[in-house]
Structures are given as C-alpha cells and as structure tokens.
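For this depiction, one protein chain was excluded, whereas all remaining protein chains were kept in their positions.
A and B are the chain letters, set down in written order, and residue numbers restart from 1 in every chain.
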Amino acid sequence: MEDSKLVRVEGLRKWFPLGRGLFERNQSAIHAVDGVNFTIEAGRSLGLVGESGCGKTTTGRLLTRLETPTAGHIYMDDPALGAVDLAALKGKQLKMFRKRVQFIFQDPYESLNPRRTVYDTVAEPLVVQGNRALVEREERVAQLLETVGLTPASSFMFRFPHELSGGQRQRVAIARALIIEPAFVAADEPTSMLDVSIRTGVMQLMLELADRLGVSYLYITHDLAVARYMCQEIAVMYLGKIVEQAEAEELLANPLHPYTRALLSAVPIPDPRYRRKTIEISGDVSRPIDPPSQCRFYERCPVREERCATNEHPPLEDKGAGHFVACYLV
Amino acid sequence: MQMVDTLLSTQDLVAPVRDPVLTVRDLTMHYRTRQGWVSAVDNVSFTLHRGESLGLVGESGCGKTSIAISLMRLLPDNARILSGEIWLGDEELLSLSAAEMLRVRWKGIAMVFQAAMNSLDPVYRVGEQIVEALQTHFPTMRVAQARARVGELFQLVGLDPVLMDRYPHEFSGGMRQRAVIAMALSCKPAVIIADEPTTALDVIVQDHILKELRVIQEQLDMGMIYISHDIAVIAEVSDRIAVMYAGRMAELTDGESLFHRPLHPYTAALMGAFPSIKGPKRELTTLPGEPPDLLCPPPGCRFHPRCPRATECCLSRRPPFEERFPGHYVACWHPLEVRNGG
Partner (left out) sequence: MADAMTIQRTPVAEPLWRIRLRLAGKSFANSWQLFRENPIGLIGLGIIVLFGLLSLAHPILMATVWDARTYDPIIGYDAAILSHPSPPSARHLLGTDPIGRDVLSQLMYSARWEFGLGLLAATVSVVLSTTVGAVAAYFGGLVDTIFMRIADVMTMLPFIAILVVLSALFDFQLIHLALVYGILVGFGGQTIVIKSQALTIKVKPYIDAARVAGGGDWHIIFTHMFPNLMPLAFLYMMITVTGAVFIEAALSFFGLLNIRMSWGIMINTAQASGYLLAGPGYLHLMIPAGLAITLFCSAFYLVGRALDEVVNPRLRRR
C-alpha cells in the first residue's frame, strides 16, 4: 500500500438477511452496503453523504468493526505491520487494532453511560487496552479534557452525563475517541443533535484536532454543506453503493451523477435572494432488498436510458482528476 | 440538465402587505417545574397578515414551540399564560372559554406538530382520522361528504386518494407528514402553524413538501407560521422572519433585510453558523457559552452573556422591541450598523 494511504476499502459488502429459518434457501437480504470502494489518505478526511437508508452509517460501523463485513476488505495501514485487513481480524488481534480506529456517535445523550462519571467514560479505552497505570490514566484524562475545551479538567472529571449539556457531552465523546491516539475516526452525524450555536464549536474542535493530531475522519452526514466544511473529499452514496466521489469543491461545483445533481438542487440555501431550480426525481428512497442487477438509480433517474436497465450497475470510474462517477451517461 | 439559480432583486422579494389575520400582543407564558418557574415566552408581540408566511427561527428552548402551543391554547398542566392578547380576526383567543376555544381550534387556527408522524393513531386508518376531525367541527357533515373532502385534501398535499383507507404504518415518513398536513388543513383554517414539519425528513422529500406548502398556502390564502431551527429552510419558506432567543423576540423583518442587513448580533451569529454549499468556503462564527437557563435568565438583555457588543446597560435594562426601520423590528441597545441603507 502506498505510503500516504491510510485506509483502503475494497468490495465492502454487508447484507442483512430477512426472513427466518436456517434452512431457507433463497433468503432475502437487505443489501445495506453493496460493493463499496474508496481510499482515505493520512491527514485527510472523507465525507460520506446520502439520504437515510443509503448505507453510510453501516459503512462507518463496518470500518470500526461494530459490524462484521459479509465480504470485502478494509486495509488499514499500520506503521509496524504494513497493510492489515481489518475485515479479517479476530480476537486479540482485533482488540489490538481497535487502538487505531475509533467512532463518535450521533446522540450525545445516549452514547455516555449515565451511571459512569466523565473520568470513567474517557478512561475506558485505556482501561480496556490495559496499558496504563492509574496515575498516568488520570493525567491523560485531564489532558484530553483540556484539549477538547472542558476546562478546568478537575471540575469536569467527576461529573455525570446528566450534569452536562449536549455540547459538553459530545466533547466528552470526542475525548474518549481520541485518548488512545487513533489514526482514523468515523463520526456519525456528531453535531446533528446539538443546538446550532453549539454545533460550530464542536465542528471547529474536530477540525482543529484533525490538524494537530493528524487524525483522519470518515464524516458521515446527510448535510452536504457540513460535509463540505469538514472534509477535503466527498463521496455520495445511494442504496448501498457509492455513485460519485471527488474533492469537495469539485463535487459541489461540477456534479456529474444525476443523483448528486438532484440532491444538490434540493438543498435549501440560506439566502432569500436565491431561487433555486430543483431537479425533480420521483418516488421515495426504498430499502435495497434483493436489488435487481441494473443501475440502482434507474427507477428514479430523470435521464435514464435503455442501457441503464439492461446492463449491471455501472462501475465507479475516474472521469478525470480524481473525480469518480458510476454512470453510463457521463 | 442545467441547474439554474436565479438571483432576485430586492423588488421581487417584497410582497404587498395585506390585512392582519393574527395579532399577538405582549404574550407571556411560563412553566412550573420541580425547581421553579421557567420563563418560556416573555412579552412577545407580532402580526401575521393574510396569505403571509412568517418564519419563527431559533434554537431549542428559545420559545418558538411554546408560542405555538399558546396560540392553540394546547398548554400542558404545568404551563400558565401570564398576560397578553391573541387576536384571531376579531376574536380574542385568551378570553374564550375552553368550550369556545374548541370551536376555534382547527377551524380558525390549526397546527402541524413536531414529529407529526407520531400524531397519527396507529390503529385507525388515516382517512378515518381526518373524517373524525371534520365531523367534530362540522356536525352536519355526512360521512360521504367528509370522505370526498378528504380525497380533495389528499390530492392537495400530493397523496393518492386511494391511500385514505390505509393504516399509518403503511405510509413512509414523507407521506405521513403530508397526511398530517392534510389533517391540519381539513377545516380550512385561516392560520396554520407548522412546527418543524420537515426536520426528520430527507432533503429531497423536504424539498417537495416545502414547495407544496407554499402552493397550498397560496391556494387557500392562509396565513402560515413556520417554525424551524434551520435558517436555510426558513429563508426559502418565509416572507417575514422572527428570530427568537431565550423566550424573547430578538428581531423581526422580511427575509431579504434579515439576511443582508441584520440588526441583532444574535441574528448575525446565527446566520454565520450555517455552512452553505454555495459561495466560497468560509469560516463559521462561533458563539461562546450556551443558551441561558430559563429558570433564572440573565437580567437585562438575555443575550448579553454571549454578546460581543454588550455594555453596562445591556446587563441591567431590557432593550425594547421597536421598529428601527420601516417593517424592521429589533430588541437591542447596540444593533449592528446598516451598510446599504434601509
């Protein structure tokens, strides 16, 4: 694996079977993530954007092994071991590798154990990985709390989650994710449940930490504007597949896939002077249950043609300067 | 496939003002909790005109939903309206008895609640629920008539009338939202309040519903109060916008003026906190601190602990909500300068 590539995902699939019985032959399955490929370079962040049900949260969970992939590889670069396939690890090796990968959850109210103090929560990764003495742990937790802006650390250390505001809780979650110095953090809409005036503070904190600590984010969101603000690159997902991926500014200025264009045209603009013209697409997003072998977007695409239905789902191809699109018509 | 965005000039944006359909004066409401009284709405005044869409924007706890339930007089047990007048046409709502209010609610003023998808009873068919609402308010209406009306309403909100006889769980999120809007429109209210109607929905569905709401509003010539924390949605949907902070109204004016010539520092900060997909990538503004605890709110101007322009008088005296420029109201001792004139 090249030096700069931190994460390389190949052919990642996650199918959730429907229906009961171990003896069911052709069992239906939800193809939540269906053949996803992307890379993330060290020090850069990728925004994973899409509507609900597109598979972005599942992808994030797969990358942190909260789910086990049905197929595919997740190569992560380890300074000592080179490229390791996260999808194939088990047991002790998996536990060790968890030091490199962390997750920040969406709900600040549910991602902290209400009966444990801030200290307990933030120190947990250290305790579980079993590699620090008590005194060192305390110091480390205090350090992290200061880093995420909860100062003075001593006054926050022994509070319970219900004594903190949403923004403060999310900062605790960030501290917990960073305490074991991971190289890669998947964040699932970390600011969507926070108040607007608090959101910016947390987003800026995350950016600052990415800079200082050299952490890469997989930033999962439905909000294209936030993805643009937080990430250098954006990938758009639809029904389990990536349909477009490019540098953030390039994607917004020059969207190529019909779905991306429709999505961008539907985003409300915070300026009354703009009258945007929406690209209409019909229907609602459905669940990808046993999808037929054609372009996933065929049913709703405003510019579809014959060949989009008769061929397989188009492959993700580089249309120039690192701008990848999965469409036969581009 | 071209994406054409047009930039409108100021003239295109200012709609002619019509007669007021809802007038609120000095509304004050608070909640009793275990720890004391929470001052949720404090001396709020505004006017809604016929056919106009007023956006109410602010963060959680600013009082926007509290205003909505006060207007509907759907207060929980521990809430009290301390003072104020609510004029709907020529009836003052706060002086009506509970029975009289039943008549006005839904026919005069209706509401689409937050997480409206949960306000459909799962054990009844969707059409039945609207028929029930109709028959309650129009006792002489027969079932066949009511069902015909429901069919019309469904078409108005973009639902196939066949779906009338389905159960809520058979509807998707967007469809349920539309059904609830249909229910709110059923008795042809003069005013409709929509409380975060598209918050839980995807961007594309949200776009459809916002457009439909506008069309419906024009067709039925209703006044609409649209409540949201999302400033982009408010910008697109509203003719005039009111910014709420900590139970008080900070600023009220038309959309164009608010976005391009804001007077209140909170408005400016709020707008700067939303990233946009258009225009150059810029730094977002951060507001230090947190929204205040309404159990014991800060004295004077409630925004002063977080305001970069706060001075002595902001700490002790509450700024009056007054008209600084024609149609542009603000409550601030040190409003921002207006660069390009009114």
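Note that contacts are C-beta pairs under 8 Å (C-beta built on N, C-alpha and C of every residue); 3 or more make two chains touch, one makes a residue touch a chain.
Every value quoted in this text rests on a predicted model; they were computed, and no experiment measured them.
*Asks:* Looking at A:15, A:38, A:75 or A:103, which makes contact with the chain not pictured?
*Replies:* Checking the options A:15, A:38, A:75 or A:103, the one contacting the hidden chain is A:103.
*Asks:* Of the residues A:74, A:157, A:220 or A:239, I need the one that contacts the missing chain.
*Replies:* Among A:74, A:157, A:220 or A:239, only A:157 touches the chain that is not shown.
*Asks:* For subunit A, which positions touch the chain that isn't shown here?
*Replies:* 64-66, 95-96, 98-99, 101-103, 105-107, 110-117, 121, 124-125, 128-129, 134, 138-139, 142-144, 146-147, 152-154, 157-158, 160, 173, 176, 180-181, 212-214
One rule holds in what follows: only the chains that are shown with their structure count from here on.
*Asks:* Using the average of all C-alpha atoms in each chain as its centre, how far is it in Å between subunit A and subunit B?
*Replies:* 33
*Asks:* Mind listing the subunit A positions that touch subunit B in their complex?
*Replies:* 51-52, 165, 167, 195-201, 203-204, 222, 224-226, 228-229, 249, 252, 258, 261-279, 281, 284-285, 302-303
*Asks:* Quick check on the complex: what are the subunit B residues that touch subunit A?
*Replies:* Contacts found on subunit B: 1, 3-8, 13, 59-60, 172, 174-175, 202-207, 210-211, 229-233, 235-236, 255-256, 259-260, 269-271, 273-278, 281, 284-287, 290-291.
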